[in-house]
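Structure record follows, encoded as structure tokens.
One protein chain omitted, others in place.
After this line comes chain A, so read on.
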């Protein structure tokens, strides 16, 4: 494939691999680059200046920086399901076949019709959301907002599921280091040599930080040589790990840090079985933040013209990537560091059009260089740029004396100084402090265990970075308990910085502060005039610093301008709160593998695979999958299947997996006394071999949970909970045992997963079970009466626990076997039950039968009901203390007009009931004043051949037989129901005792 020549690539130099050419596409056009390029450097090497359109005004934009602070060069990377919007071209590693597209333009980047927004720019000023579209209100949703969203915006999400995997991992170390510049590598050397476990995170794919572009001399050798020597030494140290392509984005309590590793973002797609990104939680005793600093723009008219670039970025593209953003460059600086750009540009054979230095006292050495090379040094400021989407043509200069000058150039490098990256040190609501000599905010303290070093700490000289980094690494290792010999620190000279602050140059035209959100200097002035002077108000009113770059290049300039117009100093104006993450982190990385069917763990009952073989329909119950019903061929809907299952139980026998109930073994001489305190009824007097229904309250007197608890031995009870409360009840009982009643000699063991439990219910239940137990086991009504509980021997030698308890209202047993035999048991129930027509039933049939019997369940145990509300007041012992006893006696909880459980039947026998309907006295107009309760549970009762339900109704038990109104505004239904006894089936309980 023929690609365009790399017109702006230097013949030699740079850290690119010229033996590895790569092809890529940008906006459909094919280009070439090299291994080691970023998308931004490759575009520059191909002479591409225009890379995007701005957020509000659709202004043409070019590449401003060479790092993760980039506000302009955002692209849609990749295609299809992997399309990722707002990806920074400056940190996207080039790979063969890379496809990227510019954003926020239509129909094309060069001819963007939305650029008419610029003509309407008066309505897009600060606060326009609040002012322009106020009236009429309904127009906002219908017209204004959709229109604005179309016209203003960033990239498009893929719109389909991400096909890649993301991982989450933990790591532990003594010293964590953010950044691999001179300070970070210095810290790693000292900490590593002292024997500490070190992890160094670097967001770039190459190690060295600014050294990669700016070079320098360390220990008498060129920086590149020092870096490779240092990395070689670190590799020999046993406990130093270096993670490149990894950004430390947050710090959390207890020395826990968040990092995102871009494992395979530099490839078209991750290799098979590999993840795209990995989210790290790193636990570190100490952390050295050597995250460097971010060069800041100066705000002047036209400062967003493609070809205007940060001075350090120009050096990076030229020196690291051998790509020249410009051929004839001007420099606008207010500090010495900016002048390094001149050296780099001259070294690469570029022309210097002029240096505009805001400082009056440019050094003699610089003047001599200018004289020798033949470029003018102008004392003044850049006040405007003549150019457009094809780049810069001319620079307009306001000279210090008041005169004006013009400089012909095709590029402008800008240095307004450097802002230390204070994010990590400020994430625990730290407020950085102002440092005058560099006119920048520097960290003022940090979260426990963390310290900043080097440029991140306001030390900009190479020597200072090395010294601070090395000292911080040594100190961190020492306080983490490592005292090994740290050897000699690396040494280098310190360059002069000599900055005279300059934030904003007055001039005609839009002067951008926040490039990504299109916030201009005049927006900030407007905000101040309208009273939004506090930086937090300024931020919300203008949206300054609220884009995906979080104002990395704009925040400080913005508040400096606010300080100037409000007549305050910059430290008085202050900064907004810094919050993680340092960079946008994909939600997919936070989710990791917890998506789709792995969103949460899945618990399968012991009979699950058997039930699946039977074609059961499953329902999610918390983490469990439970068989809901077992459809048979020819059944037209769930109701038909459920009705068959209920009839089979009531007329013969059925069985159901109830292993999901919480099960707790309670052991010890005080087990009975303990249960007396946690249940409202008494268990210490329960005979061995008997089961009893128990009800627990919360300490506030409301019902907490219910279940059947059996006494298997003098000092051993077997307690069951509802499925939903299995975990919470265990936690509650442990609290009671460990905290409230430590004097009781009792132990709790969760055995929910250890026992497979099945309900076997129906008139033939006994006959069926007789096929499974040893012949010697007496299951007769006398030998094993209702509410009996004991161990039995199954044929084949397995011991089981058998309970004669009934939720269905039929003669029923629950049988428990060790969970590993659950599958065998269910298959044997099916086999042995064949002659009795044994029918498996699911949770729906279980629910139908419990409503027919008037048993309460989740919808009634809803946290707002008392024992009396449920009709269980008589269970409350008056002879003992128990959890919730005193509060249950409060006046309102014992009031006569409470809503209590009652049965309901439609007066029209053919009508379907719905839970959630409100109960209103007949003849009254529905409203909150006469709302007397609501329907909690409903079902079609095959036994009664009509819909029935349970409801919570004011004074319900006194109103049996009354016709009331069920009002269901949600479904638009209204109908009459009769209040009735909640026990619809076999009210005297003869069947379960029989």
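By definition in this document, a residue touches a chain if its C-beta (ideal position, glycine included) is under 8 Å from a C-beta of that chain, and two chains touch if they have at least 3 such contacts; residues count from 1.
In this section, contacts and distances are computed from a predicted model.
You can't see one chain of this complex, but its UniProt record names it "Sarcosine oxidase subunit delta", from the set "ABC transporter domain-containing protein", "3-isopropylmalate dehydratase large subunit", "Sarcosine oxidase subunit delta" or "Septum site-determining protein MinD".
Per the touch definition above, the residue from A:737, A:898 or A:918 contacting the chain not shown is A:737.
Touching the missing chain, out of A:496, A:886 or A:960, is residue A:886. Although one chain is not shown, part of chain A still touches it, namely residues 252-256, 281, 283, 448, 670, 699-700, 727, 730-731, 734-735, 737-745, 747, 880-881, 886-887, 889-890.
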